[in-house]
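Moving on, here comes subunit A:
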Amino acid sequence: MSHLEKVFETTDLLLRTEHSLCPGCGEPVALRTILELIGELGLRERTICVAGIGCYTAFPMIMDVDVLQALHGRAPSVATGVKRVRPDAFVFTMQGDGDMVSEGLQEVLHAAARGEKFTAVVFNNAVFGETGGHMTATTVLGQHTKTTIGGRDRERHGNPIRIAELIAQLDGSAYVARAAVHTPSGIKLARQYLHDAFRTQLDGKGFSLVEILTMCPTDWFVPPDQGPAFLERNLVPIYPLGVIKH
Partner candidate 1 sequence: MEREIVFTGIGGQGIQLMAKVLAQAAVDAGRHAMLFGLYGGAMRGGPSESTVVIGDAPIEAPPIVPACWSIVAMHPSALPALLAKLRPGGLLFANETLVDVALDGRAVVPVPATRLAEESGNVMGAGMVMLGAFVAHTAVVPLERVVAAMRAALPPHRTRMADANAALLARGAERVRTAQHAGAA
Partner candidate 2 sequence: MSERALMEGSAAMAESAVRAGCRFYAGYPITPSTEILEYMSVRLPEVGGTCMNAESEIEAIGMVWGAAGCGVRSMIASTGQGISLMQESFAELANAQIPIVAVNMCRGQADYFQATRGGGHGDYRFIVLAPASAQEAVDLAQLAFHLADEWRNPVMIMGDFLLSHTSELVEFPAAAFPEPSAKPWAVTGANGRRGITLSPLGPPEKLSTDIAAALGAATAKHAAIRAAETRAETAHLDDAELVVVAFGFPGRFARYAVRLARERGLRVGFVRPISLWPFPRDVVATAAQRARAVAVFELNAGQMIEDVELAVRGRVPVHAIGGISHDHSGFGVGPLLNVDYILERIEAVYAA
């Protein structure tokens, strides 16, 4: 064992401690991808993250960048205030589907329509993770949650919202894409989309949004190793991957 080749290391921006999220959760790898890009693009000293409320609210204390913690649903208006007074800052929001699409839908729509020059990242796992598995506005039809025990039903619970497509319709959005982190190639694409969204902001072109489908095996009621397959089978058909607007 005299010649060990380094094939992997985590970014310096992720403080060396273990995250506290569930086994099989997709959010940590999405966060690491974001922080790696911030490091590579040399943005650390300019970065202000505006965090929403969800499982990922555990991240601000392990991310070595400045974070402004917002209320549930309110990150887009808070990020608007930040970017307007600090136009040279690199500003991104971190929200879940419950935060952005359920609680704060109006916020993200208006921020996009105004063309606010920050990047919105939404981790979409189609469920309220932190509360223990309840229906959000993106829960897909047929999906079992604690408030849709028999599966989400169109008549009783309404239909899921495709936030990326909604944002893409607004004139102020400049870049919109959807990725998923359930496969290595998916993570690679997520990284590409995030990069392009960040560049959109840095070039002053307008609002950018990347929706990232993430696994939540705990609240999908499946074993951790079956999260990726569940995502592929249930979420990808409703939330197609790819660049939606650029």
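The criterion applied here is as follows: a residue touches a chain if its C-beta (ideal position, glycine included) is under 8 Å from a C-beta of that chain, and two chains touch if they have at least 3 such contacts; residues count from 1.
Basis for inclusion: all candidates are chains of the complex that A comes from, given by their letters.
The model shown is predicted, which means the values in this text are computed figures rather than measured ones.
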item: Single touching candidate for subunit A, where 1 or 2 all sit in one complex; value: 2
item: Complex contact set, residues of subunit A against candidate 2; value: 15, 17, 44-48, 50, 57, 60-71, 74, 76-86, 89-90, 106-107, 110
